[in-house]
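Let me give you the structure first, and then I'll get to my questions.
Here the complex is missing a single protein chain, while all its other protein chains stay put.
Take a look at subunit A:
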Amino acid sequence: MSSDSRFVPLVLKTDTEPNMIKHFTSTACKFFTLVLVFALISFNNYAQEISKDPAAINAGQALFNANCKACHRVQQKLVGPALAGVYDRTPSIDWIKSFVKNSSAVIASGEPYAVKLYNEYNKTQMTAFSSFKDEDIMNILAYIKAEADKPAPDAAAQPTTGGGGQPAANAGLPSTYLNVILVGMIIILILLLIVLGFLVSALKRFIDQKTLTEEDKEVVHPTVTTGSIFKSRGFVFIVVFLTAALGFKAVINGLYSVGVQQGYAPKQPIAFSHKIHAGQYEIDCKYCHVGVMKNKSATIPSVNICMNCHNQIKTGTITGDAEIGKIVKAYETNKPIEWVRIHNLPDLAYFNHAQHVNVAGVECQTCHGPIETMDVVRQHSLLTMGWCIDCHRKTDVNTKGNAYYDNLVEIHNQSKKTPMKVEDIGGLECSKCHY
């Protein structure tokens, strides 16, 4: 949205500038519309005035949305210029018509305004809309003019969006308040306990000064104190047992974590977020990891794949242009980005992505976890042999529509009633993965 503000002055200028056509048409509106409609029908060549007829505006809006909206807005520069006032600033309405129908021909003819425009917009050529009739272009202009003459809707829209954002920010406050209140209450409780402790000891000292019966003394100074409980055999046994059991569990857990890299989430040279790309924009995993259907490796995207989008999207909402700038720099200097590999399957084991994703149809998330929610990717699964084998024992072979498996399924069904698992076709053979 930052790009909008840059063009506000331009928009204001077109709005505040005294506009001859606007002035004239507003005074003699009715009469003029009649003349215009008449002119449009009878003398097409003289129909250079922009219609205010709602029918024309509606037709123009439909055409604009279907054909122009991709690159143009009325009040805002996008790929192409903002179109408000285009009927005033260009050489003539006829010029607009010929430019829309075939911009490259106009530029090739050396017409100065067209050439200037072409160079100003980085030599981006406008698509030729040769199927447009003059009438269509006039309708589009009618729509553009109607939109441009509306009192700036952006100014009215902004406060509402700002207001919409604030309650969301406020919604976070009560929870922090709650936490503060909770902590405060706990502190008060602890203070109360301390005060009570003091009271008890003071009371004891006060009672001790008086002469008491044996029974009363036992109440004041019980034989079973916390100290005596700590020293008792039972208590010591429980403590030793629990410590030993927990220690043993920790040792076993520790031993099992050797060689397992689950949870490994290294910092990457560029803070790329899968949450934004795969989660929010819903870009298919395979768009970037192009090898996953064909190769052993899913492949890490090369810089040109990043640049497919980031040639235009150059500022991120979180890190601005700092992180995206690194991609652009790598592209311009032709230096590969040295990403840190996260899933390091030992060299002693073979794994092929194509077999699992293309043939078996396993979802990426089955092994890689909820990647689309991760800002920093971590290894989700164990990637141990037990983990592989467990899945091979449980999973049915995806034989649907795959003639390769037809005979195997037939032989399997002769001897067994259960569906064919990966295990049944050699999914546990040592040499499938270790050779």
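Definition applied: a contact is a pair of C-beta atoms (placed from the backbone, for glycine too) under 8 Å apart; a residue touches a chain by one contact, two chains touch by 3 or more; residues count from 1.
Heads up, the rule we're going with is that contacts and distances are computed from a predicted model.
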Hidden chain of the complex, named as in its UniProt record, picked from "Ferrous iron transport protein B", "Glycerol-3-phosphate ABC transporter permease", "RNA polymerase sigma-70 factor, ECF subfamily" or "Cytochrome C oxidase, cbb3-type, subunit III": "Cytochrome C oxidase, cbb3-type, subunit III"
Listed residues A:Ala265, A:Val328 or A:Leu428, member touching the removed chain: A:Ala265
Selected residue (touches chain absent from view) among A:Leu255, A:Ala403 or A:Cys430: A:Leu255
Residue of A:Gln61, A:Gln75 or A:Gln379 touching the missing chain in the full complex: A:Gln379
Selected from A:Ile270, A:Cys309 or A:Val359 as touching the chain missing from the view: A:Cys309
Interface residues of subunit A (partner: the chain not displayed): 1, 66-67, 69-71, 78-79, 124-125, 127-132, 161, 164-165, 168, 240, 243-244, 247-248, 250-251, 253-255, 257-267, 276, 280-284, 286-287, 290, 297, 299-300, 302, 304-305, 307-309, 311-313, 315-317, 335-336, 338, 341, 344, 346-348, 379
